[in-house]
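A single protein chain has been omitted from the complex, and every remaining protein chain is retained in its original position.
Take a look at subunit A:
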Amino acid sequence: MEDILEVKDLAMRFDKKTVFKNVNFKLKKGSMTALLGPNGTGKTTLINILMKLLVPSNGSFKFSADVSLGYVPQFRNIDAEYPLSIEAFVGLNAPVIKTDKTKRAIKRQLEETHLLGIKDTRMGEASGGQKQRAYLAQALLDNPDMIILDEATASLDPTAKEELMGLIKHLNQKHKITVLFVTHDVPLAKKYMKDYLYLNHGTIQQGKMDEFKGDYE
């Protein structure tokens, strides 16, 4: 399988504080990778660099040509009073004038993420699991080849976790979407992910998920 991403000598420093350095790894097309690491080791920072939202202090990275990325960030500000329906929220990532084609695309993603039945529910009133699936649906509207999720299961109960992970697995197997999944949940990662990237002590290690033995716990 060919590579979808190659990262070379990446380093990130905020003022005088080095978050990580000498970060080198490659991801294969169609892979399912967990990005693990304790709080504050720079997982979100690394992803923000990959999404071009931050400029690294050193090093470079390259996605394969014509790759389209979907990104579900770690935090969102959706409060209980948030007015838009799930369908309208997902559709924020689509042209304002909705042609039949866009409407179909939105409907397909709602179906894919099991949200079609509650598409008129307000986002503010949706459960944590429903919200996460709506964020995913919104990112899927771009038809990405690779999707990056930052702690998407962090606040979910076991059932909602399994549902979301099942969905991600389906996206990977059925639609060949490459997955990079940031999490603290090692058992969950062992169950669903094939490879790992472990960010700790200022740098990164890569390997097979089955063989993961981080000095985490």
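Convention: a contact is a pair of C-beta atoms (placed from the backbone, for glycine too) under 8 Å apart; a residue touches a chain by one contact, two chains touch by 3 or more; residues count from 1.
Note that contacts and distances are computed from a predicted model.
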Options "Metal ABC transporter permease", "FAD-binding protein", "Oxidoreductase" or "Glycolate oxidase iron-sulfur subunit": UniProt name of the undisplayed chain: "Metal ABC transporter permease"
Which of A:A88, A:L116, A:A154 or A:L167 contacts the chain that the document leaves out: A:A88
Full-complex contact with the absent chain, from A:K29, A:R122 or A:K194: A:R122
Among A:R76, A:H114, A:K169 or A:K194, residue touching the chain not depicted: A:R76
Where the unshown chain meets subunit A, residue by residue: 51-53, 71-73, 75-78, 81, 83-85, 87-89, 92-93, 95-96, 120, 122, 135, 138-139, 142
